[in-house]
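Since the structure comes first, as structure tokens, the remarks are kept for the end.
Complex shown without one protein chain; remaining protein chains in place.
Moving on to chain A:
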Amino acid sequence: MNAISPHTSAPRVASAGAAVSLDRLGGVVAVLIGVALFVAPFVTYRANRIVAGEARMLLDALPMAMAVGVMSVALGVALVAATIRQPILRLSAAALGLAVIFLAVGRAPGFVTPPGNTFARVSPAFGFWLLTLAFALLVADSITRLRLGPFARLAALAVAAAAMAMLLLSGAWDGLSLLKEYATRADSFWREARQHLFLALGSLAAATLVGLPLGMVCYRVPRIKTAILQVLNIIQTIPSIALFGILMVPLSILSAKVPLAAALGIHGIGAAPAFVALFLYSLLPVVANTVVGLEQVPASVVDAARGMGLSKRQRLFQVELPLAFPIILTGIRIVLVQNLGLATVAALIGGGGFGTFVFQGIGQTAIDLVLLGAIPTVALSFMAAVILDAAIDLARGPSRD
């Protein structure tokens, strides 16, 4: 009865007596697993990388014994999800499910592709993704219910990342179309990865350097606060493509008139407008959270600090900023996750990043190339969110009320 809000523990205790009672989220997960197994295709087979594919159900995608194995494990997970409330058991079941389908999907190309055919492509299909979603939901829900501390959550993330890295390095997935796209672009993949991180993290760093002081000024001088937040709000509402376009004009002029700018690689198109746009988008969360963080410092604490003779500077650095820090960090988390996603769009104006593969893939109707850009972006955002959430918890630590 208590799948969505794990923080109210009472109903769970009440229903623990009934041996078999349906768990709401578990029920949804079980249905997803059922659909994925019996209705949706497990992989797609294509004669070459851009023609339309043909769907293969699980039983046609793997050797019989393995297909039955996968099916039984998945059904077992569905049963656990629907009936067992022990979060540890649910977590183990879901992790086992993920491991099994991830390993199994790596075996599909060898089974489906006729021997000797090097043009054929095999990609995970809807059923595989649906199973992944169902298991991942169960993992996320169990971890929430376990109420792991920040270090435990970081450890779980590290384990998951290490397992994924091992899977990729082992070559188990090399037959999949996604990895074939990677193999032909390994060099440019890592170059675009660095560019993507540079755009997202660099603009975040710049926004923090500018936004923190700006937020402090807004806090101290309420009269300019409204004006600055208004302007940043308006910037936030400009669609990203439009903002890139708007920035091209002044940056081209700058590049044409100032030789130094051109020498630094600032042009109307490319990384510069993307960087500036991401920087501008980042300002609002950083500034707004700095102001809110400083404003929520209890008035009595500030009054006592003044009364004890802390100077303005001492008050800011010893009292106000440390107490505002968790909220400022929340702003930085928002910006980081937002920038990792938005940086994809930079590719449209030649700014590079993982978006390059996404837009190339769209142009060539090669869906696996799109995924080669999209999956790392999603993974990075996810990891950034988990890491910063843990950092926020740690920062909040001792002063929690």
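The definition used in the following text is that contacts are C-beta pairs under 8 Å (C-beta built on N, C-alpha and C of every residue); 3 or more make two chains touch, one makes a residue touch a chain; residues count from 1.
Please note the rule applied: contacts and distances are computed from a predicted model.
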Identity of the absent chain, which is to be given by its UniProt protein name, from "ATP synthase gamma chain", "ABC transporter ATP-binding protein", "Glutamyl-tRNA(Gln) amidotransferase subunit A" or "Glycolate oxidase iron-sulfur subunit": "ABC transporter ATP-binding protein"
Hidden-chain contact residue, picked from the options A:274, A:305 or A:390: A:305
Residue touching the undisplayed chain, where the options are A:146, A:323 or A:387: A:323
Where the missing chain touches chain A, by residue: 298, 300-311, 314, 319, 322-323, 398-401
